[in-house]
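The structure appears right after this line, and notes come after that.
Just one protein chain is left out here, and the rest sit where they should.
Think of it as A and B in the order they're written, each chain with its own count starting at 1.
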Amino acid sequence: MNRTPSPRRPGRVAAWALTGALAASALTACSGQTLAISDDPSAETGASAGQPVEGGELVWGIETDITTVNPHRNGQDKATAVLRNAFSPLLYRNGDGQFEPWIAAGVDISEDELTYQLRLRDGVTFSDGAALDAAAVVLTIDKLIDRQAGYVTQTPQGLQFVDSYEATDPKTVTFKLSQPDIQFLLFLSTTQSSPLSPAVWELPQTTLEPGGPQLAGIGPFTIESFTPSTEIVFVKRADYAWTPQSFAHQDHPAPYLDQVTYRVLKEGSTRTGALQQGQIDVASDIQPLDVPLFRDDPAFQYARFPVGGTVYSYYLNVSKAPFDDIRVRQAFILGADYAAILASIFQGTYDRAWAPLSVVGPFADPSLEGWAEVDVDKANQLLDQAGWTERDSDGIRLKDGQRLTVRCPTGAPFVRESRDTVAIAVAAALKQNIGLDFKYEPVDLGTEAELAAANEIELFDNSYGGADPVTGVDLLYYTSDPTRGFLGRGHYDDPELEAVIDQARFTIDLDQRKAAYLKLQEIVTSKFYVLPLIQTQDTYAAQANVHGFEHDTGTGQLLGATTVWIEG
Amino acid sequence: MPQLAHWSRPATAELAGVVADPPARHRRSGRRLYRLVGARLAQAVFVLWAAITVTFVAVHAMPGDTVSLLLGENRDDPVLRAATIARWGLDQPAWAQYLIYLRRIPSGDLGTSYSLRQPVAELIAQSMVPTFQLAAAGLVAAVVIGFVVAYATTGRLPLLRPAANTLEIVFLSAPPFWLAIVLLAVFSFKLGWFSVIDYRSAAGLVLPAAAIALPMGFYLAQVLRDGIDRALEQPFALTARARGLSWAGVRRRHALRHASLPAITLIGLIAGGLLGGAVICETVFARPGLGQIAVAAVMVKDIPLILGIALVSTFAYIAASTTADLAALILDPRLRAGAKA
Partner (left out) sequence: MTTVALPAAGSTRLGRLIVTARRFRWSVLLAGVVIGVALVAAVWPGLLTDVDPLQANPLESNAAPSAQHLAGTDIQGRDLLARIIYGARYSLVIGLGAVLVSVTLGTLLGLAAGAGPRWLDQTICRAIDILCAFPGVLLALVFIAFTGPGAPNLVVALGLGGIPGFARVIRTQALVARTSDYVEQAATYALPGWRITLRHVLPNALGPVPILATLGLGSAIVGSSGLSFLGLGPQPPTAEWGLMLSDSRNYLRVAPWTGVFPGVALTAVVIAATVLGRHWQRRYERRH
């Protein structure tokens, strides 16, 4: 079943043995640092700050509200980045789209891409001492795939096409799929599939589901205490010895810090104030107006970096007026100087996105740069051609008595990072330039769901994270199948688009996927289905004496506290 | 009743039946203390039972599907639906459901929060501790502020009184969350005296407790001050002065004790308002506790959780006000004669 990569058929990579991973790691060896777009010229890299110091305690202020530490139940991007401190995944998906071993030793894939043999490493133990073997992995998968047990509310997407799985020997689990599915490998590289110790399954449901110190997994830290929506305290697990090949800290897989406390502080000003006063050592999610405080002060450091998935975009609903007419869609996209709006609001702390897929990873189409430059005259022409020739007293265009109105109700809890400010500026520009009434309305989640179900929205705004765009793309564009296109408020129902989405998902051949995603981006931009706006990013600021921040090249996010150390 | 009593001066508070009762329909003289106490306790139990019943009616009288209401966002989950129907007995007639409910609540089974995936009773038990600490600290601080300000502003120092009046009106009128934000911004982030991270230690309690205690303390001070003034006008004060006691001594030994009586009842009411203060302070100061959970529960319409919190708070409030009333009954013989229990 094992084949080494053949130069004649570059797409047919069937072996993921350690050698393959080493080759990949050679390509990505330094990528742990290159992705950090730092506005602070003195931002530390792991090697240049001096010798790492063992020990110490760190307090990290985060914005995300963490209500459960169970890795199988908490799928929020920013939360999984925190939970990975205690629950390492089986594989690591790097920035080139390749999968490297992490807790597992590797995956052998058959020619037909239907049989996957997950091989485990020797000597890996859970934090409670139990050994990691095939039986433990099978037990975990049992729990995840069993809807009736009620442990998870939905079977994970990655297990959707798994026909059967079994422990074929103490260190191997063999999965048989009904069709090739990259989501399956992706699933194995997230905390969603992190194995838990067999003893954990004996815990009562009410302890298991919210999670806590009893949740024994495999990670550089263990959870010492968890207060929901308030803090998580991690303590070092000294015998942790397993990292992917492309991580820079191969010689020191265990953490330096003795203890890390993640403290939930939902207000940006609270995190900023606490960091300034030295009450916390690191603060995530720094708002733009606080950036100069940390960037320009040598006592602090600041960094911002893009993260993966689909970027923050406006998705146009093509199933009804006015966006059923491609000319109106194009007019909307050309009708305002989005780049200028973003520049004035964010003052250079966020980047414009041109491609619908994130620059993190191998799939973004760099040729899309500048594809939607503002052209107000052309936009007005298009609208005239489309029949929107009359105007009402406010200057909004009319056609057959109907106003040119675009409604975008959005869930109020999800409004963050000045998205409402952007929308307001966009609305003002569109009204003035082309006479279009853009209504961006934060509403409560119940109302938003109702309006979406009734197809009462013309535009939907969204950003979806993750290492691989496959999940987001399915959710946002595969609208003919409601079980896949759950967020498909654009109602595209486009067979050409969906064919390409399937091509990108139901194969593990990287080149094939790249080609498919290039085609996808071409389709959605040429048909003006989507307007990509802001490259999603994470930011953090820290005291100057904190070093060792490393990135997951796949998701772009920080790797957590494993490599972090405090000077002196 | 906190909202109204909060604003009225004691004379009107009396009118509102907070302290003394209106003319009784018929008088019975010479009741014995224990009968009054027993009656008050019985009333407390009745109110508690009624509160439980009201929440039951609220859940079942809402339009739409009760199971969906209880499950909130998880309403489409068939496993949870089956479990909930079994747990609450929703497939049985209404009176049977009520009996099931009535049996479950006192035994500590307050349902399950489906947004947090834990039993409501457990969640409340965990979060009660920090909230209780905050409430207790706030109450103590309010009482201290009240007594100190009242004592300092009675009697022969007329200059302090307008200052205290102004401060009191300002603290009562300023929105409590504004006060909390200002305290946080000035004392934690500007001056750096208190850490916002630290919610377990006593130092971490200072700012949130101050945010709660300042409005209530000044209100309490006003009640006490009026009480002291009225007590000082009583004949016994003149007698004490005639016997050589100084004004300070009269205030201390007699007036303050007389004034404390309406204040004790008010403390019972204030305890009820502490939850409101806790809700605001826990949000502003990023503290864990019942208030924070309650707000989150309302946001996601987690009905079992919010009802559980309502019942527990109601129980605590009834306990506090009953204790205060009983204390007043025991301390003041006047309340025993001719008053309705």
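General remarks:
Convention: a residue touches a chain if its C-beta (ideal position, glycine included) is under 8 Å from a C-beta of that chain, and two chains touch if they have at least 3 such contacts.
No experiment lies behind these values; they were computed from the predicted model shown.
When the omitted chain is restored, the residue from B:Thr112, B:Thr154 or B:Thr314 that touches it is B:Thr314. Listed residues B:Ile105, B:Leu183, B:Ile303 or B:Ala324: the one in touch with the omitted chain is B:Ile303. For the chain missing from the display, the contacting residue among A:Gly61, A:Pro89, A:Gly268 or A:Gly335 is A:Gly268, taking the whole complex into account. Per the touch definition above, the residue from B:Pro175, B:Gly192 or B:Gly249 contacting the chain not shown is B:Pro175.
Touching the chain that is not shown, out of B:Leu110, B:Val196, B:Ala255 or B:Ala294: B:Ala294 (per the contact rule at the top). Touching residues on subunit A toward the chain that is not drawn are 267-269, 272-273, 287, 289-290, 341, 344-345, 412, 415, 418, 420-422, 424-425, 428, 442-444, 446. Residues touching the missing chain, restricted to subunit B, are 1-9, 11-12, 15-18, 22-23, 25, 43, 46-48, 50-51, 54, 58, 62, 169-170, 172-178, 181, 185, 272-273, 275-276, 279-280, 283, 294-295, 297-299, 301-303, 306-307, 309-310, 313-314, 317-318 (touch as defined at the top).
Methods note: only the chains that are shown with their structure count from here on.
Look at where the CA atoms of subunit A average out and do the same for subunit B: the two points lie 45 Å apart. Residues 74, 77, 79-80, 83, 112, 115-119, 122, 126, 184-185, 188-189, 192, 195-199, 286-288, 292-293, 296, 299-301 of subunit B are the ones that touch subunit A when the two sit in their complex. Against subunit B, the residues of subunit A that register as touching in their complex are 59, 61, 67-68, 73, 147-148, 150, 153, 206, 209-210, 227-230, 263-267, 269-270, 273-274, 276-280, 413, 445-446.
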